[in-house]
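Input: one structure, supplied below.
In this view, the complex is presented without one of its protein chains, the others remaining in place.
All chains are identified by letter, namely A, B and C, in their written order; residue positions are counted from 1 within each chain.
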Amino acid sequence: MFNTLDQIFVNALHWLVSFVPEPWRPLASSMLCISFILMVFPAFFSIITIFERKGIGRIQNRYGPNRVGIPFTKIRLCGFGQFVPDGLKMLTKEDIVPRAADKLIHFLAPVVMLIPVLLAYAVLPFGRNMTMTDYDAGLLFFFAIGGAVEIAVFMAGWSSRNKYSLLGAMRAIAQMISYEIPLILSAVTVVMVVGSLKLEDIIAAQNQYTYGIAHWHVFTPWGLLGFVLYFIASLAESNRTPFDLPEAESEIIAGYFTEYSGFKFALFFLGEYLGMFAISGLGITLFLGGWTSPVSFLTWIPSYIWFFSKLITLIFVFIWIRATLPRLRMDQLMNFAWKFMLPLALINILIAGIWHFMNVEWQRWIVCSTLVLAAYVWLGRGLMHQQKLGKRTYRYAE
Amino acid sequence: MTPLQACLLVSAFLFAVGFAGAVTRRHAILVLIGIELMLNAANLNFIAFWRFGPHPEALTGILFVLFSMALAGAEAAVGLALVIAIYRHKKTSNLDEVKELQG
Amino acid sequence: MSPAFFITAIVTILAAATVMSLRNLVHCALAMAITFSGIAAIYLQLNAEFVGFAEILVYVGAIAILIVFAILLTRSGEAPEKSVLTAGWAAGLVVSVLVFAVLGWSALNSTALPTTVTAAPKITVKKIGEALMGKFILPLEIVALVLTAAMIGAVIIALKEDAKTENPGRKS
Partner (left out) sequence: MLGEQIIKGMAVTARNFFESYVSKDRLTTVQYPEERLPQKGNTRQFPFLVYDGDDAEKGLRCVACQICEKECPPKCIYIVKSKDKKPDYKGQMQVYPVRFDIDLSVCMSCSICVEVCPFESIKMNTEFELSTADRFGGLLFGKDKLAKSNSYYQKVHPKDAAESDAVIAAEKAKAEAKAKAAAEAKAKAAAAAVSPAPPVTPAQPL
C-alpha cells in the first residue's frame, strides 16, 4: 500500500500518457511534468508569501494578515486567502515603462529571469523516480542555468536607464558572482564523496541507514560545513536578507526592478521566490538526503512528502533569518565572500578528500571534525579581528 | 545533407560572421566578441566530428572543446582587461585611433 | 536533420547575424548570449550534454557578463553617432563571404566525411573525468597554470595605476 501511495504521481503520469498515441508519448509526458511543476510551485510561492508575512508578523509580536480568507465570503481562514487580492492587485496595477527605457530589453528582462529559474526544476528529484529529466550531469546543469540569471538582472538594471536600478543591478551581479563560487565549491565536496554529478546517485548514496539514522551528508563534519556554506551562499544567491542589498529599500529604492510595476514586477517577485525554492531544493538533495526519511522506521511516509516538508522547513529558516539579521554593507558582503567563504570552501574540499581516503571508521570522524572546527575558528577569528575602521577613502569614477 | 554536414554549415556560417565582425567593426569589444564567435564555431566543429566520427568513445573531441573553452575564458578576461586599460589611457575604444606603438 | 535541430540552427544563425549588425553594443552582447545558448542547444542535440552545460556555464554565465561589464566600463553603452564600421570594411566583408563559401563548399561535397549515422555514444561524466585525469592530465595542469596566469595578468592590466603614473588631468 505504501509503495502505491509513494508512486501515485508516477503511475498517474504513466496512466495519462498511455492515452496518447505512440509517437507523441515522450512529448506528452514531458508536457505533463512541466504542467505539474508550473502548477505546484507558483501555488507554493503564493502560500509562502503569506507564511512569510505571518511569520515575520508573529516574530514582531503582531498578527500577520488575518482578514482575507475565501474572497467575497465572510470566512477568514486566518488570513490564508491573502494571496488572491495580492495577486489581483499585482496584475491590475498599471504597467509603467519609463520613456527613456530601452523598450525591448525592459520587456524581455523578467522573461529572461524566469526561464532559467523554471528550467532549474527539470533536474530536481521531488520524490522516488519523480525527476523530470535525469541528466547524467544534473548538478552541472543546475549551476549552469543558475549562472544565466545574472544576464536578466543586468538587462533589468541597464534597460530602465535609471541610476539606482543600474547601481542595484551592478551590486546584484557582483554579489551573485562572488557567492556563486562558494556555492559551487560546497556542492563539489558532495560530488567528490559521491563520485557522480547525477542527483539520483547523490540521493542513493544518502539512502542507507546505520542504527536507524540515515547517511545524510549533513551528519558528516565536512557535510555540515558544506551545508552551512551552501545555505549562506544560497541566501546571497537569491538576494535574501542579510544579503538583500540590491533591493534595499532604504538605500536604492528597489534595486534593479525599480522601474517595474504591475505584471512584470510580479514576474520578478515570482522569479525570486522560485529561485529560492530551487536552490533550497538542491540544498536538500545534496545535504539533507532529498526525499529520503531521516530515520529508518519512517520510510513508509511517501517520498515527496519528505521533500516538501524539508523544503518548507528550509523556507521557514529563510524567513526566520529575514526577520532577524540586519543588512550587510556592500564591502562587508564582498569581504565575507572572498575572505571567509571561499577559503573555507576550499578547505572543506580538502577535508572531504581526507574523509574519502581515510577509510578507518571512527578515526576519520575525529580528524575531520577537528579540521573543520580549526578552519572555522581560525578563519572566523581572522574575519572578526580586522574591524579597524580606517579613514574613509573615495574612488571617483572618471 | 547529413546532420554532420548541417553542423559544419552552421559552424562555417558562425565562423564567417565572427570573422566579418572582427574585421569590419570599429569597436574593440566587438572584435573580441567576433573572436569568441570564431572560437565557438571551431568548438562546434569538434563536437560534430566527435559525434559522427568513427570512434566517439575516445572523447578527444569533447576534451579538446573543454580545454578550448577554458582558454577562451582566459583570453576574454585578458582581452577585456586590455580594452579597459586602453580606454583609460586614450579615452577611446575605437580601434582606428589606437595606432601609437610606444607606451 | 530533425526539426528541432533545424530550429536551433536558424535561431543561432539569426542571433549571430544580429550580433554583428546592431549599432548599440549592449544589444550585441545580449544577442551574443542568445547565440551561445543556441550553440549549447546544438551541443545537447549532439548528445554532448557535459559540454553543453559547460558552454552555458562558461559562456552565457560568465563571458557574456564579462563583456557587458567591459562595455559599461568603457562607456560605450549608447549607440555612437558616426558609422560603426572601420575604414576598409568592404574588403573584410568580401573576404568573410569567401571564407564562408570555401568552408560551405568543402563541407557539402567532400568525400572524406563519415556518412554513416552512428548511434548516440553513451558517455558519462565519469568517463570524461577518468579521461581528464588519465590521458589528458598534462593539458589539464597546463590549462590550470594558464588560467591562473591570465587571471593575475588581467587584474594587473586593469589595475588602476593611480599609484605609479599619475594622470595629469585628474586629481586623485
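What we mean here is this: a contact is a pair of C-beta atoms (placed from the backbone, for glycine too) under 8 Å apart; a residue touches a chain by one contact, two chains touch by 3 or more.
Please read all numbers here as calculations on a predicted model, not as lab measurements.
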Touch partners, limited to displayed chains, of the chain removed from view: A
Absent-chain contact - pick from A:213, A:325 or A:366: A:325
Residue of A:13, A:40 or A:59 touching the missing chain in the full complex: A:59
Chain A, residues in touch with the chain not shown (by the definition above): 55, 58-63, 320-321, 323-325, 340, 376-377, 379-381, 383-384
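Here, only the chains that are shown with their structure count from here on.
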Interchain centroid distance [CA atoms averaged], chain A/chain B, Å: 34
Residue numbers of chain C (touch at least two other chains): 50, 54, 62, 69, 160
Numbers and ranges of chain A residues touching at least 2 other chains: 398
Partner chain B, residues of chain C touching it in the complex: 1-2, 5, 9, 12-13, 16-17, 19-20, 25, 28-29, 32, 35-36, 39, 42-43, 46-48, 50-51, 54-55, 58-59, 62-63, 66-67, 69-71, 73-76, 80, 83-87, 89, 92-93, 95-97, 99-100, 103-104, 107-108, 113-115, 117-118, 120-121, 123, 127-128, 131-132, 136, 139-140, 143, 146-147, 149-151, 153-155, 157-158, 160
Footprint of chain C on chain A - complex, ascending: 102, 105, 135-137, 140-141, 143-145, 147-148, 150-151, 154-155, 158, 173, 177, 195-198, 395-396, 398
Residues of chain B that touch chain C when the two form their complex: 1-10, 12-21, 23-30, 32-34, 36-37, 40, 43-44, 47-48, 50-54, 56-57, 59, 62-63, 65-67, 69-78, 80-85, 87-88, 93, 95-96
